[in-house]
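What follows is a short report on a single structure.
Here the complex is missing a single protein chain, while all its other protein chains stay put.
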Amino acid sequence: MPVKITPKTVNTDFIKKLEELSGQNIHLCMQCGTCSASCPMSENMEFTPRKVMHLAQFGLEEGLEDVNTCKVCASCHSCTVRCPRGIDIARVMEALRQMILRKNINFVEPSKIPAETIKELPPIALIAGFRKLTS
Amino acid sequence: MAEKSSKQAPRVATGDRAILPEGASTIPVYVMGKKYEVPESLTIMKAMEFVGFKFIRGAGCRGGICGACPTVYRKAGDYKIYFGLACQTVVEPDMFLAQIPFYPANRAKFDMETIEPTAEAIHALYPELFRCVACNSCTKACPMDVDVLGYISAMKQGNIAKAAEISFDCIQCGLCASRCMGELPQYHIGQLARRVYARYIQPKADHLRKRVEEINSGKYDKMLEDLVAMSKEELEKHYTEREREPDLASPGEWKPQDTQYL
Partner (left out) sequence: MKIKYYPGCTLKSKAKNFEDAAIASLKELDIELEEIDRWNCCGVVYSLADDDLIHMVAPVRNLIRVKEQGGDKVVILCSMCYNTLSRANLLMKEDEEKRNTINSFMDEEIDYSGEVKVLHLLTFLKEEVGWDNLREKVSNPLKGLKVAPYYGCTLQRPREVGIEPLGSFELMTEFLEALGADVVKFSAADLCCGSYQVVGNEGVVLDASAKILNIADSEKVEALATSCPLCEFNLGKRQGLLMEEKKIKKEIPTFYFTQLLAVALGIDPEVCRFDLNASASLELLKTRNYS
C-alpha cells in the first residue's frame, strides 16, 4: 500500500502524545530492523515493529490504528533489549495500545470468552490478558 | 419533589419518624446540590424526609442491615468522598448528599443445584474478576467496613472459603461496584462465594442433621399437636410462664425445669 506523506498527513500531536505516553524519542530509530528480527510475534503482525516505528515517525495515526501490531505484541521486551538506539519499543507498543484502549475499545471481550476457556486458563493469563487487551 | 423548607425549623418534624427534639438547632445540608436546613441530630434518611423527600425505593429496614439506602457525600472543603447508609449516618453541617439506591451491576445466572463448587466455576461466571487493579476504592467505599479488595483477592486466588469469610458482613448495597475501576460487581461475586461455600464446602453441622432426622422421624409431632389443640388462653399462659435461659448463662450450663421435651 503506497502511503503519501505530505506536511498535512504528519500528525505532530500524535507524535507528541506517543512520545509522552511511551517516554521514548521515536526519532532516534534508524530503521535497522533489529526489533522486527527479535520479535517472536512479528510473523503474525500486519506490520513489523520497524515499520510501525517508521509510520510513527511520520505521525500516521490512522494507519497505525488499523494494523494489529500493538494488539499482537506480547510485551516480551525482546526488541527493547536489542535496539541499538536504546529505544524501549515495548513502551511504544504499550503507548499505541493505550491510545486505542483509552477510547473505550476492547481488543477482547471478557464476557464473550467461553466459560470452558476461562476455566482452563490460569489466572495469570486472564489477569495479564485483560490488563493488556481491555480498556 | 422537595417541599419548600422554612428557615426556622418547625417544632415537630413532618418527615417519617423525624421528631424534632425540643429546642434542637438546625444545620445546612445540600441534597443533590440544593440547600436545606435540617435538625442536627437526624440521620441522612430522616433529614431528607424532613425536608420533604419521600423514599419509595432506597429505604428498607431503617436499621442498617438491608443495604437499600447507600449514600454518598462530600463535606465542604474536603476532597474526600464519604460513603454511608442513609438510615445510619447522622447529618453534619455542609454535607453534600446524594442517594445511590441502585447501581447497575451484572448478576450472573447460575443454578445452585448444579453449579460446580469450584473457584473456576465462579471465575467463568465473573471473568471480569481478573480486571481488578487493587486500587482499593471499593474497600474505601464500603459502609460496612468489609475488606472488599480482600475478598476479591481471595476469589482471584481461588479461595472460596476465604472470600466467603471476608465478605460475610456485606449487605449488598452496591457502593463498591459504583467505584470500581475494573467494572466488577464485587458484591455479587462475594455473595456467590458465600452461597457456594455454605452449600458445598462448609462442613455440615452434625446437630442440625440430627435434629432434622428427629423432626422427620416424628419426634416433635405430638408437641405440635398439643400446641395446636390449645385455646388462646392456654397458649398465652404457656407463653408468659415459659422458662427462659438467662442472658449470660455459659453455653450448655442451663437446663429447664421441665425436661419432658428434651
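A and B label the chains in the order they appear, each numbered from 1.
Definition applied: a contact is a pair of C-beta atoms (placed from the backbone, for glycine too) under 8 Å apart; a residue touches a chain by one contact, two chains touch by 3 or more.
Predicted model only: the values in this text are computed from it and were never measured.
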Query - Options B:106, B:159 or B:191, residue touching the unrepresented chain - result: B:159
Requested in this report: By the contact definition given up top, give the residues of subunit B that touch the hidden chain.
Outcome: 119, 132-136, 140, 147, 149-150, 153, 156-159, 181
Query raised in the report: Which subunit A residues touch the hidden chain?
Result: 20-23, 40-41, 43-44, 71-72, 74-78, 80-81, 88, 90-91, 93-95, 98, 107-108, 113, 121-133
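Here is the rule we go by: only the chains that are shown with their structure count from here on.
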Requested in this report: Determine the centre-to-centre distance between subunit A and subunit B, using the mean Cα coordinates as centres, and give it in whole Å.
Outcome: 46
Report task. Would you mind writing out the residues of subunit A in touch with subunit B in their complex? Result -> 110-111, 113, 115-116, 118-119, 123, 126-127, 129-131, 134
Query raised in the report: Where on subunit B is subunit A touching in the complex?
Result: 120-121, 123-125, 127-128, 130-131, 133, 156-158
